[in-house]
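Got a structure for you, questions after.
What follows is part of the complex, with its chains left where they were.
Read from first to last, the chains carry the letters A, B and C; within each, the first residue is number 1.
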Amino acid sequence: DDGGGSGGGGEGDKPYVALVSKGFQHQFWQAVKKGADEAAAELDVEVTFEGPETETEVDKQLSMLQTALDKSPDALGFAALDSEASIPLMTDAQSRGIPVIAFDSGVDSEVPLTTVSTDNVAAAAEAAKHMVELTGGKGKIAVLGHDQTSQTGQQRVSGFVDYIEENAPDLEIVDTQYAGGDQLKSADAAKSILQANPDLKGLYGTNEGAATGVVKAVQELGKAGDLTVIGFDSGKAQLDAIKDGVMAGAITQNPVGIGYETVKAAVAAIDGEEVEPVIDSGFFWYDKETMDDPEIAEVLYE
Amino acid sequence: MSTTPLLRASGVSKEFPGVRALDDVQLELRHGEVLALVGENGAGKSTLMKILSGIHPADAGTLEIEGAPFAPSGPRAANELGISTIHQEFHLMPDLSVAQNVFAGREPRRAGFMDDRALVRQAADLLRRLDIPLDPRRRVSELSVAEQQMVEIAKALSFDTRVLIMDEPTAALNDAEVRTLFRLVRDFVTPRTGVVYISHRMDEINEISDRITVLRDGRYIDTLDTPATTTREVIALMVGRQIATDVRPAPAPADRPVVLRVEGLSTKKLLRDVSFDLHEGEILGFAGLMGAGRTEVARALVGADPSTGAVEVRGRRVTIRNPADAVGHGIGYLSEDRKRYGLLLDQDVASNVMLSSLRRETRAGFVRDGAVRRTAADMVRRLGIKTPSVRQRAKNLSGGNQQKIVLAKWLVRDCDVLVVDEPTRGIDVGAKEEIYELLESLAAQGKAIVMISSELPEVLRLAERIVVMCEGRVTGVRDNAGTTQHDLMELATRFGGTAGEPHPSATTGDAR
Amino acid sequence: MTSPTTPTTSTAGPAPATGTTRGPRYRQQLQQILAFAGLVVIFAFFSFASPFFLEWANIKGILLATAVTGIMALGATFVIATGGIDLSVGTGMTLCAVMTGVFLTNLGLPLAVGVLGGIATGALLGLLNGLNVSFLRIPPFIATLAMMMVAQGLSLIISGTKPIYFSDVAGFSQIALGELVPGLPNAVLIFFVAAVVAGVLLSKSLIGRYALSIGSNEEATAISGINVRRWKVAVYTLAGTFTGLAGVVMASRLNSAQPGLGLGYELEAIAAVVIGGTSLRGGRGTILGTVIGALIMSTLTNGLRIMSIPQEWQKVAVGVVILLAVYADILRRGKDA
């Protein structure tokens, strides 16, 4: 069939942008969706947003991508769980003349016109930097990851670990555990870590669920203030923990910005405008002092 | 004929936890004979047969076939030795067809795949040869108990068998089917084969067997030549006392109130306009051939199957949607299929006996286990159920004792109307008479009883009036007095509808 | 005589053999004490392996980690006893947590009302499951699978895919984390009390007896005059009630209702039940077994974590230990099984 030019998908005559993300239920992805919806309202386009339940479900994402393509959207936003696996569908999109915008992490392909992303490795290194500062670069720390196999999950650990190994030889990472980003399981896992290492100086949780779990664990064991807790992303529990001093601070990306910029770039592509090859949506360190700065408060979500 | 027996067992002992099922038992089957094996419920008959057919190992003893010692490692090994068994408890795969059941493990194959057409053909041939009117493609779960028994028989006869063991093959059959079975047995017996035949029906044993071996309490008592023995003697050896037979019920007083009135009961499948009345203190018999619809009447009545028609209990129209409603209106139903509809096999005797009456044995919503066990133990004593304790699992009891448990369940429940479907299935002569007396005493207390039975003598022994059915219709109602087995048989074979009495109805008394 | 293949023993149904005379109840007790021994072995092993394992704070951690799944497993035991299955407990629990959030945070109802509302939500889900299974005759697997999806969807819809926080609800987090008994979090206390209630219900009350009877032989139970349909509805409703309680406890522990959580918890709950000796074919089961099954699962996870075994090896180890524990249990029960 035809290359699905303008007026293809959705109801009505608005241009239609299909976004296929890596996730759906996590607050991070909900924030991306929020940004996308904002841009959609502003630019008068129709947007759909979908993502698999967990970041391991590569094939489910491909099915979503396939269905999205079959709806002949005017543009496609895609956050690949696995670049390699999506190559055939990227090629398909290209042959149908559907412009593709990559977001969150890049897609290893020539097809996307631009990539709206944050550098997870650098963001994790930033978290490590603060860990070193706050612990004095000495003692035992541990990591509670959210996902052992997804790219994001791995980068958020490796960026942190690599930084520590290079810059703080006296800071020993005694344990790295994963609990799937589930608050309850993260709390139980973090408790085990704390239990096995009573002299732990710092604990880093790699996403909202993991970080919230760490906070829970520290609170339940009555260890608030005894160690440096560093988190990732935002969410009310983390923000409260930072306010209360249980958590020293956290890294946040700009998910709303990612969503917004992705749709904006998609609309530009539909209109045949030039787009930048890379749009960095950035990340921030925030703590008790800085979390109310307008620039940061804007990217935080409850 | 050689002097070596076809099959010999000697010194066989078998112990189950808490039960000495067999103690130094012997058995000798000669070529060309039918050897009857008799004994009370729990005497060890089935256990001995299970040892011969490779299901249980014996604790001690030797087995010989044609003089050669053998020890079957499993049922298949026994089959290969030429021993095939119709077990008391069916071993059928309900989801498979008749043909698939009969030839399980021996399916005809073509090019590595099963040849289902050949399978059905073989089964049809077999069934035709045995004159068993069954469609080999029917699913076993749809068959009645009698039909399932036929499948078991066909299966056992499909092997190249020297020794055929039949453990109560007629318990679920009526006279006509028993005829068919006996013909099969006679055809089977040749100078190189033999049959071990277990039954509680003495008349059958007199007719079919050449010799009779008696067991009591797991011990060998004696072996007698059938022609030279009377039933009385055999029974005396079995139970150690005399049993009166040939009794008929006393004529009933005329003016008893109607407890249950059934009007125009019909089901989609079979029943056509079945009506009858049941009086207080009455035992109403139901007779008919296999598939005549007696069981279906009972099931429809208690709401186990959907039906149309009217039911009145003591003059009040009631709606019965399920057996719980029926019990609520004081109608209990003892099924003919104890394994499927009667027992919780994995639960203990007490739980089984008390199942219907559990609610009564609660205080503040909690079950009083002490009372439950006491009542159950009472029942066990009253019915002479052979079990080491009320905590024994139902599964581990002998067939007849299992049947007693199901009966006990309804006795404890104490319903006004009790529908008993083949109540003495698998019960020994002594106990049978006790159960008859029990039913009579219930009737004497004012309970009303519907008794479905395929044994005409049993019907005539107990029932004051007898409803006869054929093809889902009532073909006649007879008062006991002056009625013979032949009369009933004639009514039971009135096929084709219109023939017979113009308006067969069991309704008595004035119209509505 | 040669050893028989004992073809009569199916893996599912316990068949005749040694020990039976003393009656099922006695054997059940023995069985449970020995299943408990399995847990003790696991405990002993970890105590040697890690000096931190036996600290009260860690034991408390294990108990707390058991509470939510454990409470769900209590309800699941009843359903499994009938020969059914309940796949909706995981996401159902989440929906109950979300509804508790709606009642307490969005509607600002009093604490007790909100908590009861959350539990009632669970009972309602269970009631629906029961009606679907009993009256529409939908196989339990399908009925509760459908409910699992519906509950998951509803949690997201009702919460707007956002966690609902209870920070403003005074005392809510005390439900799980307060310590009525000093040193013991209330969540654990609730679990134990719920277990005692469930135990009494299963072994001493009509609902438990009938659940086991239905699981043993549904047709025979029905013919015996027990209203099987209605009792099944009651059983699923009871299970749902426990799910609701689990939802409230979890919400309280996290001080928030997380709408994305819950998938996969049903498998853990069912596993706890089955490891505890309840047969998926129905007809037998004990609450003590379920509690021990749940403790085995969480002790294993905790112990391996505290030993800093890498995650991937933890999975292998848990799998193997579960196999061993259940096999040991089967060996112990001998030919009986």
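Structural remarks
Here, a residue touches a chain if its C-beta (ideal position, glycine included) is under 8 Å from a C-beta of that chain, and two chains touch if they have at least 3 such contacts.
For clarity, every value in this text was computed on a predicted model and none was experimentally measured.
Across the full complex in this structure file, the chain copy numbers come to A x1, B x1, C x2.
Heads up, the rule we're going with is that only the chains that are shown with their structure count from here on.
One simple way to say how far apart two chains are is to compare their mean CA positions; for subunit A and subunit C this gives 34 Å. In this assembly, the C-alpha centroid of subunit A lies 71 Å from the C-alpha centroid of subunit B. For subunit C, no residue reaches two or more other chains under the stated contact definition. Partner subunit C is touched in their complex by these residues of subunit A: 24-27, 30, 53, 148, 174-175, 177-178, 182-184, 187-189, 191-193, 195-196, 198, 212, 216, 220-221, 235-237, 240, 302. In the complex of the two chains, the subunit C residues touching subunit B come out as 1-5, 7-8, 13-26, 200, 204-206, 209-210, 212-213, 216-217, 219-230, 283-284. Residues of subunit B touching subunit C in their complex: 16-19, 54-58, 71-75, 302, 304, 322-324, 326-328, 332-333, 335, 340-348, 351, 355-356, 358-359, 362, 365-367, 369, 388-389, 391-393, 395-396, 409, 413.
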